[in-house]
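Got a structure for you, written out below as structure tokens; questions coming shortly.
The chains shown are only part of the set, and none of them has been moved.
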Amino acid sequence: MKPNSSQRSPERVPRRVGLWLVGGRGAISTCVAYGLSGLTRGLLEPVGLVTARGPLAALDLLSPEAFVLGGHDVCVRGLSRGAAELVKNGVLGAELVESGADDAAAYEARLRPGLLDGPDVGMADLDPRSAELGAAPPREQIAALVRDLKNFAASEQLDHTVVVNLASTEAGHAPQAEWQELAMFEEALDRGQAQPASVLYAYAAFQAGCSFVNFTPSHGASSPALRAYAKQEGLPHCGSDGKTGETLVKTVLAPLFRDRALKVLSWQGYNMLGNRDGEVLRSETHKQAKLDNKDEALRSILGESDMHSHVGIDFVPSLTDWKTAWDFIHFEGFLGARMSLQFTWAGSDSALAAPLVIDLARLAEFAARQGETGVMEHTASFFKAPLAAAPETGTAEHDFHRQMDALLRYAARYG
Amino acid sequence: MKPNSSQRSPERVPRRVGLWLVGGRGAISTCVAYGLSGLTRGLLEPVGLVTARGPLAALDLLSPEAFVLGGHDVCVRGLSRGAAELVKNGVLGAELVESGADDAAAYEARLRPGLLDGPDVGMADLDPRSAELGAAPPREQIAALVRDLKNFAASEQLDHTVVVNLASTEAGHAPQAEWQELAMFEEALDRGQAQPASVLYAYAAFQAGCSFVNFTPSHGASSPALRAYAKQEGLPHCGSDGKTGETLVKTVLAPLFRDRALKVLSWQGYNMLGNRDGEVLRSETHKQAKLDNKDEALRSILGESDMHSHVGIDFVPSLTDWKTAWDFIHFEGFLGARMSLQFTWAGSDSALAAPLVIDLARLAEFAARQGETGVMEHTASFFKAPLAAAPETGTAEHDFHRQMDALLRYAARYG
């Protein structure tokens, strides 16, 4: 079932596309909502949008104002409360929040209770319906999610919907045996085997004919079973874990050491976060997936077997959304001389992530419209742990510049 | 006159190639000399040598031990004194200096008095013969340099020689009118019009059938007249200004902001140097060329017309060879959020430069052997101000990763 054949009504112009945000009340989603409103109303420059400049701007991507927002969330915190906090913290401008009030209210009215992941029982502001849904058998969970997506598409007369997972990092799960094959996975669902929420969101997205973007380190559609399902349903998807800060800089700098044949002895990375994401990552079970992605990128680029490396994440509440990271790189040059490079990155986590969400929604919609299915390999530059097209035959590229090259080659193909 | 036809004696195997260092008593040259000795004796890993790894290692480049060192210098400071200082400052290892003593002595015996650049009259440790030569008419200056190079080639039975300019930055010269055309330049030489030393070294190199590498910000072979002369003599050359530290990091990081559509508001760079290079750069007239190269790289990549930028260089004697730089990058992201990245780079200037000199000598010798003439565009990644092949039609690439791509494409062509 191709989304561009089934959902699209060819005589209607222009296309209307849904952008369905899982974690729709979080800080990134809030920035996406007010940001899209600001772009639509001409109040905002498209700064930070990769698809707004260079050769990518020449692609026939959907204009940002053509997106209709909806989403799932497990908590009930009002969007305006989150927006007020982002204003206080200097991320969102007060005028933008004022001018976008109606757009935000319309978006909030379309939010639906999400799926509470098992280990997250007991959060604050929890929507009781999410807790209830979180305890249901998986087929029921999927059915509820699919119903929400289909109602959204119908009531908003959408040509296509892109589902983006922006929920807080899930507790780490070892891969489950049934994820190896689609048939085994279907059978596990049938017999009621519990699944991480991110996996169910991905499955439901595909069942509802939507593209899927996993902006988190959670499993999502990364397993063979889910990848096979996306292929079967003829849908594109990408992930995992948006590359917005320290890892981004890492994957830009590490190639320098490789290309100049400088030997990295140690690479220490210390991340400080003050937002909900940081709070969740205080839990060791939630932190591990993120740390793995951050370290893997480095090792993939440098290929040094005896390099010492460390990645830490600490919750520092006073920083709010202003993620601050310090990296120390100790390296050896010619003659055994030991040198260092250190950097401090200070940026708003949400303001860095939000435009990438819009970029990925545009690219996913475009891919779906072109009939592309499976992993959108050209989006590797957006992710800390990009999905390789064929995980069995090789690993994904982590070098940011090579990732960008792949994106530009993709654009050139359609340009 | 092709070097590979005239100088090469095909029956002799293996090739012997001269590496002639202008500024042969300086810190970089000293590191080149002891480094080559260490590589030859198997005491040193080729860390920091770009040509020793990846696809470049597959090229048929000259092995480092096949180089015979010689050079010019305007001062008379003993090589071992400079080496002792580098040991004290933690750049060179004491064992390497000990094991390389004979190689260094042989090299020092081949050093010849160089050409004192006009504005540099009055330096310490000056070789009086250099001062005298500096005051001679240009045709005499060239003849002396050519004689040195030819004697070197003859007495060492060399197949080819690569001349590398490693002298301290010259005082800034506005381009002279006669540099626009070879005929005008020849005529100016004939009538005794004084020329910057770097220009005369380049001219003499070409006259003597040598390749030429300008590792300094001085003019060298960058003018149309000199470029035409290189073409006429059938010789390859490259430059200018080795990219070893802060500018290197700049040209690695700036593309990140471009590719992510982040708006750089200000880029402040503060460089601190403690070596002779730093001392020379205290002079405003000497500093300007270097500053221009550093700033130009940034603007070329970012193309931001309203970006604020500043590059400073300060002499901080206690740092000796350990160049330390701090850069502060202030940028705007989505929603107008203002963020920053700052980095501190601390590295040994000489240990960073020396392996690149060996790389460039290997690449220049290879290019000469292949019969390539004119600007070696594939070496752009080595320079702060890479020469464009056709300066009238466009500017050179500054993005480090694109520069590396060009080098890899070059290697692939011969691989």
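Structural remarks
Each chain carries a letter (A and B) given by its place in the written order, and its residues are counted from 1.
In this text, a contact is a pair of C-beta atoms (placed from the backbone, for glycine too) under 8 Å apart; a residue touches a chain by one contact, two chains touch by 3 or more.
No experiment lies behind these values; they were computed from the predicted model shown.
The full homomeric assembly consists of 4 copies of the same chain, 2 of which are present in the displayed coordinates.
FYI, only the chains that are shown with their structure count from here on.
Chains compared, chain A against chain B: the Cα-based superposition rotates one onto the other by 180 degrees, nearest 5. One simple way to say how far apart two chains are is to compare their mean CA positions; for chain A and chain B this gives 45 Å.
Every residue of chain A that touches chain B in the complex is listed here, in rising order: 31, 34-35, 38, 44-50, 52-54, 90-93, 96, 248-249, 252-253, 255-256, 258-263, 332-337, 339-348, 351-352, 354-355, 381, 400-401, 404-405.
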